[in-house]
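Only one protein chain is missing from this complex, and each of the others stays in its spot.
Up next, chain A:
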Amino acid sequence: MSLAIDFLTSIRRFLRARDSIALRDWLRVEPPLPQQYLDLASELKTGYHGRNAIAKLVEKCLPEEYDLPEDEGTAWAGFIAFMKDYFDYWRDVNFEDLLAAHQLLMGLTNSCTTALNHPTYGTIMLHTSISLCGSLSKLSMTLNKRPDLTKKLDTVDAGEDDQTSIVGTTAEVIQKIFTTCLTDRSSQRYAQPEGKKVGVYIFANLTLKLLFACRKTHLAKQLFTNVSAKAPPLAFYPAAQRVTYLYYLGRFHFINNHFTRASRCLETAYIQTPSNFQKHRQLILTYLVPCNMLLGRLPSPALLQRPEMQPMVPVFSRFAQAIRTGNYLLFHQTLCLHENWLFRKGLLLTLTYRLRPLLWRSLSRRTFLLTYVAPTEADSRKAATLELSHLLITTSYVQRRLEGYLPAQPAVRGKQAHINNIFLTALSNSAGPGTGASTLVLPPGGPKTSSANEGLIWGNMAITAEHVESMVASLCAQGLLHGYLAHSQGRFAIMGTKQKGSAIAAGWPPVYEVLAQIDDEIPGWVRDQQNKTQ
C-alpha cells in the first residue's frame, strides 16, 4: 500500500474516533520530522502529478459517511479540501525557501479555518488549528527578521502596509480562527466554555505574541475589542493562558498610557505566576515596575530583593531614587546609561517624558524643604509659600549641570568675586553638611548641545520664570501640588496646612493617592457577568 493511502486510512480512523489530539500529532507541517513525512513528500512529488490526482486520492480514501452512531465522526467537505491542501503542501514545500513555505502554510491554515467552521465536526480540528497557527506564527516571526527575503514581497505589495505585510496577513489568518472560536455556540458566554470556545484565549495569545514580537501592537486593538464584546470570562481558562493573556493586555494598556489598567493586568499576571517561572516573572516586572513608578508606587525593598528583580535593580532603583529626591541629574544619567535596554523593551520614551511631572514635583518639594522657614507666632495665619524664583534657581542649576557644567569648590574665586557681608552672613546661616559654596565651571569645549528630550524644558532652552510658573500651574491642575498660584506675588501658596499637620504634607500629597484611579472596567479583560467590560 502506498504511504499516502496508508496515511489517509489512519486519518479516517481518527475522524471516526473524533480523536482531535491524534489528528494534530499526525498533521505535522514543520521540521524536525520523522523520515516518513519526507518519504510521503517524495511519493507525492513523483507519484501524483497535478492537483486532480491528489484530489481523487483524498476523496477516495476519505468518503463522507452518513447515519453514523452519535459518538463517531466522518470526513466533511471542508476537511476533504483541507487534506487536499495538506498533500499539496507536502508535495510543494521547500524549507530552504522560507517565503514560499510561508505562502503555502498560509493557504493551508486558511483551509483549516474552513474545516474548523463545520458546526458538528469542526471541533475535531481545534488542536490541529492551534498547532498550525503556532508554526505559521513562528515562521512569520522568522521572516519578519529577514528583510532580505521579504524585500521581494514589498516590491509587489508596495510597502510595509499592515494589510499586506507578512505579520499583518498572518495575524489576520489567525484572527479568523480566533473569531470562529469566539462565535461558537456550544456554550453560553458566562458558562464553562465548551467546544471551540475552549480555544479563544489560545488563539488570542498566539496572535498577541506575533504582534508584540514584530512591534505591530496597534493591530491588537480589534482583538481586544472582540474579546470584550464576546469572550467568556478569563477565569474559566487554565493559568498559563490567563497569565500570558494578562501580560499582553497589560503591555497593550501600558503602550497606550493607561497605566492604572496596565498595572492591574500585570500585577494579577505576576501574582498568579509561581515563583519557579523566573523568566516569566522577570518579564512581567519589566513592565509592572515602570508602570507603578509612573503611578507613584515605587518598588519596596522586599521586591528589590527578589531574585527575578535582580537584573533590573540597577535601573529601577536609580529611577526610584531620582523620583524620591527630584534629582534630574540622576534621572538623566540612568536614562543614558540604560538607553539601549530601555529602548529595546519599549520603555525609553514613556519613562523619558512621563516621569517628568514626578521629578518636577519632587524638585519643587526639595526646594521648599531647603528654603522654607516656619512662621513665627505673629504671622502664623499666613499660608506657607514656595517662592517661584527659588524654584527657578534650582531648576536653572540642574539645567546647567545637564549641559555639562561642572561643580567646583570655589575656595578662591568664589569668595574673591562675591565677598560682601550679606553673602557671608548667608553662608554662615546655612546649616547642613558641605558648607562652603560651590560654583559651576564651563566644561572644556563649551556646554553640551542637548537634544530635545534632554534638558528640563527642551534641550538647551534656558529656563524662564514663565516656564517655572506654567510647570507649577500644571502640577496644581494635576493635583500633584495642593494649593494655588499667587501670580502677582510669584509664589505657590499651600492650602490645608492645619488639616495635614505640616505645610510639606499639605502641599505635596502622596503621588499614588492623587493618580490612582478606581477603574473596575478594564477593556479586554472579561470578568464575570456583573463586572463585564465594555
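We take it that a residue touches a chain if its C-beta (ideal position, glycine included) is under 8 Å from a C-beta of that chain, and two chains touch if they have at least 3 such contacts; residues count from 1.
Everything below uses one rule, namely that contacts and distances are computed from a predicted model.
> What is the missing chain called in its UniProt entry, if the choices are "26S proteasome complex subunit SEM1", "S1 motif domain-containing protein", "Coatomer subunit zeta" or "Translation initiation factor eIF2B subunit gamma"?
Answer from the record: the omitted chain is "26S proteasome complex subunit SEM1".
> Which of A:52, A:142 or A:310 sits in contact with the chain that's absent?
A:142
> Please pick, from A:324, A:354, A:448 or A:500, the residue that touches the omitted chain in the full complex.
Residue touching the chain left out of view: A:324.
> For the chain not shown, which residue from A:64, A:339 or A:466 touches it across the whole complex?
A:466
> Given that one chain is not shown, which residue among A:20, A:226, A:367 or A:450 touches it?
Per the contact definition at the top, the residue touching the missing chain is A:367.
> Among A:122, A:296, A:455 or A:483, single out the residue that touches the unshown chain.
The missing chain is touched by A:296.
> For chain A, which residues touch the unseen chain?
3, 6-7, 9-10, 22, 25-26, 30-38, 95-96, 98, 138-139, 141-142, 145, 209, 212-213, 238-241, 243-244, 247-248, 267-268, 270-275, 277, 279-280, 283, 292, 296-300, 302-303, 320, 323-325, 327, 329-330, 344-345, 362, 365-367, 369-371, 373, 387-390, 392-394, 396-397, 400-401, 405, 407, 410, 413-414, 417-418, 422-423, 425-427, 429-430, 432-434, 436-442, 447, 462-466, 488-491, 504, 508, 510, 512-513
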